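Sharing a structure below in C-alpha cells format, with a few things to ask.
Part of the complex only, each chain left as placed.
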C-alpha cells in the first residue's frame, strides 16, 4: 500500500495521490509531501523511488532489511534508518516473547518525507491520523513532519517497557515464593528481550544525536531542539532498560540462591538421616547375627540377654541424640 | 505548594509572593528570586512557567519525570535536572531498602532560580530555612543561590551512605558467624541500592562538571569554583560507592565460600558415615543369613561358631579404623 | 596460478597475459589491469611484484600470512589486507567447525588491482567471471574494480552466517528437549566460530571505514560511497554476529539450567528415598534382633507379640506418610 498526503498552504489537504500527481507534488517546493510505502514489494517501490532521483545505493538500502539505525547525508536529502519493535503478546513457548524488530527507512528532503516499512506500523498510522486532524506539523515544514513521525515511533516503545516492567514485578514475587524452572525460563526470555531492545536503542540514540547536533541542509537549525527532545527520550528509555536489566539480573541471582539454598537443605536432610540411622542399622544388624540366637540351655546367654538388650536400647536412643547435638554445634540444623 | 523568596538589595526579604508579584519579581533584574514548586500538579505549574517565558520543551521536561540528570543551555537561562535519593527506613520485606529516586528540575536565570519537585525534599526545606536566616547567598546572585541549593541536595546523600556503611559492617560480622539465606538477601538488597545510587551519581557528576567547566551566560565565571567544589564532593561520593560495592562483593564471596565450605563438610560427613557403616552392615547382614543358624547337633558349626564370632568382631572393629586412616591420608578429615 | 585480465577502452578484453605483456599493461595508464595470484609460491610472485615497483616491506607482508586486516597508503598505491572465511562442512570431531580464515592481499594503483591469496577463493572466481560477462566495473576504473572484488568477498560471509543460524535453531530445540553433553560441545564450537568471525569482522570494518572516509590518491572521492556501502554491510554482519553470540549465550545458560535442574531432581529423589526407607529399615532391623525371638513358653512375649506387630505395621505405614507431608511443606515434591 502506498499512502501519501500532500499539503499546500491555503489549499485542502490531498491524500493518496495518483502516481503522476505524486511526482508533481514531490517537485513542488512550496508544499509538504509525505509518501508512506507500507508492506509494498520492492518491485513496486523501486521505480517510484528512482523517479524521485534518490541514489541507487540509498534505494537498495531502503528496500533491503539492514536493521542498523544510521543516517546518510546525500546533500539534497537525508536517508535515515530507524527501528521499531513490535510485541505480539506472549504467545510463544517457554516464556519467549514474540517480539519483532523491523526497520523504518526514511528519506527527508526539503519539502518531503518518504517512509518505507515492510510491515504495518501502528505508530505510523497514528501519526498519519494525527496529521490529518491537525495540519500544524505540515505547515512548519518537512523536518517538523519528520520529528512528528519519529516521535510517534519512539513513544511506541513505552507500552513495551511497561509490559516488561509488569512481567518483572510478577516474576520477582514468584522467585521468592515458589521458584520453578519455568520462572528461570521467563527470566532468560526477559533478559533476551531487554538485550535486543538495548541493541536497537543505542544506535538509534546516536542517529537522533546526529540530527540534533550536526548540520543538515534539509533541517532548519532552529528545529534541532525537537530532535534533541526525542534524543532525551531515548536516553531515558535506555536508562529504564538498564534499570530493568539490573532488576532481571538481581532476580536471577535471587533465583539461583533460593534454588541453591533449597538444594543445600535437601543435602543436609540426606546427611542427617543417613548419619542418624546408619549406625543404628548397624547395631540392630549386629544383634541380628545368628551368633546371638537364644540358645536354650545356655545359662550365661539367658542371664546376659536382658541387660544387653537394655544397653542396646540405650545406645539406640543415645546415638541420635549425640549426633543431633554435634550437628547443631556445627550450625547444620 | 508554591514557595517563593524574593531578595532586593536594601529591602526586607519577601516570601510567598502573590502570582502577580511573582511575575514582577521575576522580571526585576536587580533582585534575586527563588520559586520552589513542591508536589504541585502540572496544571498549576504550567501557566506560571509559561508566563516566565521558558521554552515549551523545557517546561514539558520539567513537568514530566525523566530521571536523567542533564543540563540544557537555553541562552537566557539554563535548565538542569538533578536527582535526589530518599531512604524511608528499612521497612520492606526481604531486606529491600525503601529508597526512592526523584528528580529536581531547576531553571537558572540571571536573577532567578526556579525549582520543581514532585515530592517534598528535606534538603530544599533546609536550604530555604538557611537562606532566610543568612541572606548572603542571595546577595551574591542567582548562581550562588543555585550553588547553595545543590550543595544541600548533595550533602543529603551522606547520611544514606553512612547507613549503608553500618549495614555492611553488621552483615560482614554475620557472614562469618552464622550466615543464613536472609544474610544473602540483605547483601543483594545492598548491592541493588548501591547500584542505583551509582547510576544517579555518575550523570550528576557530569552535570556539575559542565557547570564548573563550561561557559554559561547566567553563571559568573568566578563562581565556577563553587560548582567545582560540589563536583569534588560527588567524585568522593562515587569513590565511597565504589569502595562499598567492593565490600559488598567481598562479603558475597565470603558468604558463598562459607556456605560452600559447610556444604562440603556435610557431604564429607555423609560419605564418611556411609563408607564406615555400609561394609559393616553387609558383614553383620551376612552373618544374619539363615545359613548360619545354630543347628543343634551340627558339631562343626558348634565348634567353629566361637572363633568365627571373634573374627567377625575383629573385622567390625578393624574396618572403620582402616577406613579412617585412608580418609585421613587423603586430607578428608 | 597467475590470472590476469586487462581492459582497454575500445579494445577486446585480454586475459591471462604473458609476463612481458603484464608489465606493459601495468604501466599503461589508460587501461585497467587485474592480476590475481592464486596459491602461487612466494618465489614465483616476488619477482613480478618487484617488477611492479612495490616496496619490499609491502611485498614481504603480501607473501607472508599476517592475518590482520589493515591498510597502508604508499602514495602511488594502497596496500590492503582483507580476510575471508571458508567453511568446509562440519566434518571434524566433537562438533568443531572446519573453518579456515585466510588473507587476501590487495595492491590498488591508479590503473591496476593486484590480488594475492594462498588458497583458491570462490568469491574471487565469481568476481572474475562476473567481470568477464559485464565489463562496466572495469570501465569505471581500478577503484571500482576493487569495490567489486571486496563486495564479492564480503557477500560470501552470508552463507556461513546462515549455516550458523540454522545450527543455532537446531540446538535451541535440542537444549530443551534432550540436552546431552554433545549439545554442549556443539554450543562451544559455535561460540568459537562466532568469536573468530567477530575477530576478523571488526578490523575489516575499520579498513572499509578508512577507504570510505580517508583521502587516497588512487580512489576517486566520488567512489567512496561504494566502500561506504560495503562498510554498512560489514556493520550489519557484525550486528548479526553479536545477535547470534547472544543466542548461543542464551542457549548455554538454558542448557546449564536444564542440566542443573535435572541434577537437583536426581538429588531430591535420592534424599526422598533415603529419608523414607532408612528409618523403616531401622525399625524392621530392630525387630529382627534376636532378642525378639519367639520363645516357646514365654507367655508374656506370646501375649504381646500380636499388638506389637500391629504397632510396628502402623509405624511402618505412618512414617513415610508423615515424611512425605513434611517434604511437601518444604516444596521439595
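For the reader, a short list of remarks on this structure follows.
Order of writing sets the labels: A, B and C. Residues in every chain begin at 1.
As a convention for this text, contacts are C-beta pairs under 8 Å (C-beta built on N, C-alpha and C of every residue); 3 or more make two chains touch, one makes a residue touch a chain.
This structure is a prediction, so every number in the text was calculated from the model and none was measured.
With respect to copy number, the whole complex recorded in this structure file holds 5 identical protein chains, 3 of which are shown.
Rule of thumb we're sticking to: only the chains that are shown with their structure count from here on.
Contact with chain A and chain C alike is made by no chain in this entry. When the CA atoms of chain B are superposed on chain C, the rotation angle comes to 145 degrees, reported as a multiple of 5.
Once CA atoms are averaged chain by chain and compared with the all-protein CA average, the nearest chain turns out to be A. Averaged C-alpha coordinates give centres for chain A and chain B that are 25 Å from one another. Distance between chain centres (mean CA atoms), chain B to chain C: 40 Å. Contact of a single residue of chain C with at least two other chains is seen at positions 288. Within the complex formed with chain A, the chain B residues making contact are 55, 57, 60-61, 66-68, 70, 72, 94, 178, 181, 184-185, 188, 191-192, 195-196, 199, 259, 262-263, 265-267, 269-270, 273-274, 277-278, 280-281, 284-285, 287-290, 292-294, 305, 308-309, 312, 316. Listing the residues of chain C that touch chain A in their complex gives 176, 225-226, 228-229, 232, 235-236, 239, 242-243, 246, 250, 253-254, 257-258, 261, 264, 267-268, 270-271, 274-275, 278-279, 281-282, 285-286, 288-291, 293, 295, 330-332.
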